[in-house]
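Only a single protein chain was left out; the remaining protein chains are all shown in position.
Going by the order they are written in, the chains are A and B; count residues from 1 in each one.
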Amino acid sequence: MARKISYQQAINEALAQEMRRDSTVFIIGEDVAGGAGAPGEQDAWGGVLGVTKGLYHQFPGRVLDAPLSEIGYVGAAVGAATQGLRPVCELMFVDFAGCCLDQILNQAAKFRYMFGGKAVTPLVMRTMVGAGLRAAAQHSQMLTSLWTHIPGLKVVCPSSPYDAKGLLIQAIRDNDPVIFCEHKLLYSMQGDVPEELYTVPFGEANYLRDGDDITLVTYGRMVHLAMEAANNLARQGIDCEVLDLRTTSPLDEDSILESVEKTGRLVVIDEANPRCSLATDISALVAQKAFAALKGPIEMVTAPHTPVPFSDALEDLYIPDAAKIEAAVRKVMDASRSAA
Amino acid sequence: MRQPGPIIGIIANPASGRDLRRLTANAGLYSSTDKASAIQRLLAAFGATGIAQVLLPTDMTGIAAAVLKASTGPMAREQRWPALQMLDLPLTQTVADTRLAARQMVEQGVAMIAVLGGDGTHKAVAAEAGDTPLLTLSTGTNNAFPELREATSAGLAGGLLASGQIPAAIGLRRNKRLLVRVPQQQLCEWALVEVAVSPQRFVGARALSRSEDLAEVFACFAEPHAIGLSAICGLWCPVSRQAEQGAWVRLDTSATQVLLAPLAPGLLQGCGVTASGPLQPGVAYPLSLRSGTLALDGEREIEFAEQDTPTITLDLHGPLSVDVEAVLAHAARHHLLVVPRDQRHTPATLR
């Protein structure tokens, strides 16, 4: 039975249901409950935007607030994961990656390989990504390519409440370290979400729209802007196929290539900065493996090579929008029509 | 530039207070900052009593550095602190540093050595001081030998005595000591408070704080209010610092009645005392154990086995120390600290 709940509620539900099912799951992070040692309400916050609210009382002793010590508590989550527990740690903003990077990069991601296949590190690190809240440069990044680049990590970017719940449950059950990227602007998005436990597999892109003219590949919040652009373009007689990657690592290469083989045209949309991004990664993949199918050059729609600006006038220019996606599609269509 | 007049040496053990008793008892901290502060209080008191020069060894924990820095400030000038001469000796960060500093101070003819530390530190200084009196201040863990006293009043007493304003007969006290001899190891060591015999075979982490690790305690003196191994004697058969004998007790872990004694700060242990008696001076007492370790003033130092025959002898002619209470009582009776108002910041002079 599905009903409409928000992306945020879907995440909360995934955590609650999985923690109920599996006693080895626990949560640790900064203010994931809130109120530790303070005289007022316990579970005062439930996460800075309330995503984990209510879990503290439902699961006594399993929702742990940590001091402001990313190396400390992310590292502790990694250590606990090697001991048969399933920690879900929270990096409040992905921008804080620098504070705990070693524990993810050199420890969690590498134990399996370095220890000759004998380690299992079933860690989930939930983190908030993305721009649009006027939170400025140090609280608005995507950093998807940072995690995707690292062998040993899995990287998940749900675009809807349905995907958020299913992918998070999959992430908790997965035996590898997973970086689970929640876009801040999607928390209030409503969507149909089944009440029961279910999983969404990794490495399988979601075809949101079938089309014959051009393939739009994207992930996260950009999925919705791509769909908006696709709908607008449809009225102009351009039929877009839209792929939501859902996980950037593992990447569903087969679906991307299959779609481009069909349409012959590609636009990649990525909210992150352009250098060494998912956009360039996918573009290179397609150029290498589906070159013959391409009818025209690949276009990328990304943020510029700048930090995220504060002023709304600038931030709105920073974030890719439907108009930019449409312009990119038209450019590819024009270039490929003249080449044909 | 050497000033005329008596010189006082100050030795503050930078290492005291970092041993196993931090883990096994509730022994507190006495940080380098606290030690530096105590020294500054000594200097203020020395300044008021006419001491013009102090010798201070350097150290790696910032004590001497903090004192040096303070000595250039307005308070030091106002209080007429004595001139500081640093003893720049090679530091090994072991007890050898304490002993070397004491030896150098004696060679330079200090009138007295102020010691900030526990029993172990005082023992190390006393081993080199000869008849140079010690001004004792407790900062270590086990403090039975040095009295718990504030540095300012100790400094006043020390300064008055060193500047010749107090007769030695009143101001100085001759302390007892225990001589530990292990001829087979060519060892002859002193203890200022007590020697404990332990069945623990090895020196290990040195500190002793459990009653099951004690077989016997020999004490020069044993005050009922003391903390440390001498407290066992102190609460069973106390002996004053002045008495011309010591005390010994023998312990047994199977005794049905135990004496509750504070063997370390915050650590009360039940000690099964089965025998006790006086320690006569000049008599070499053998041990009740054939093998084990000897703890001198709370720290295991000597391992002995079947082939060794250690003995403990009480010596009434141990180191000299300043009797702070007697000095200050004398100063009060004779108004030694009364000076003209306009000279109140000038050191008190000899009457």
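Operating definition for what follows: contacts are C-beta pairs under 8 Å (C-beta built on N, C-alpha and C of every residue); 3 or more make two chains touch, one makes a residue touch a chain.
One rule holds for everything that comes next: contacts and distances are computed from a predicted model.
Asker: Given the options "ABC transporter permease", "Acetoin:2,6-dichlorophenolindophenol oxidoreductase subunit alpha", "B-glycosyltransferase, glycosyltransferase family 2 protein" or "Tricarboxylate transport protein TctC", which would UniProt use as the protein name of the unshown chain?
Answerer: "Acetoin:2,6-dichlorophenolindophenol oxidoreductase subunit alpha"
Asker: Which one, A:E90, A:D174 or A:D244, makes contact with the chain that was left out?
Answerer: Only one of A:E90, A:D174 or A:D244 touches the chain omitted from view, namely A:D174.
Asker: Kindly state which of the options A:Q9, A:T52, A:Q107 or A:T302 is in contact with the chain not pictured.
Answerer: A:Q107
Asker: Can you list where chain A touches the absent chain?
Answerer: Chain A touches the chain not shown through residues 26, 28, 61-62, 64, 66-67, 69-85, 87, 102-103, 106-107, 110-120, 151-152, 154, 174-176, 201-203, 247, 250.
Asker: May I ask you to list the residues on chain B that touch the chain which is not drawn?
Answerer: 14-15, 18-20, 22-24, 29, 31-32, 60-62, 199-206, 210, 212-213, 291, 303, 305-306
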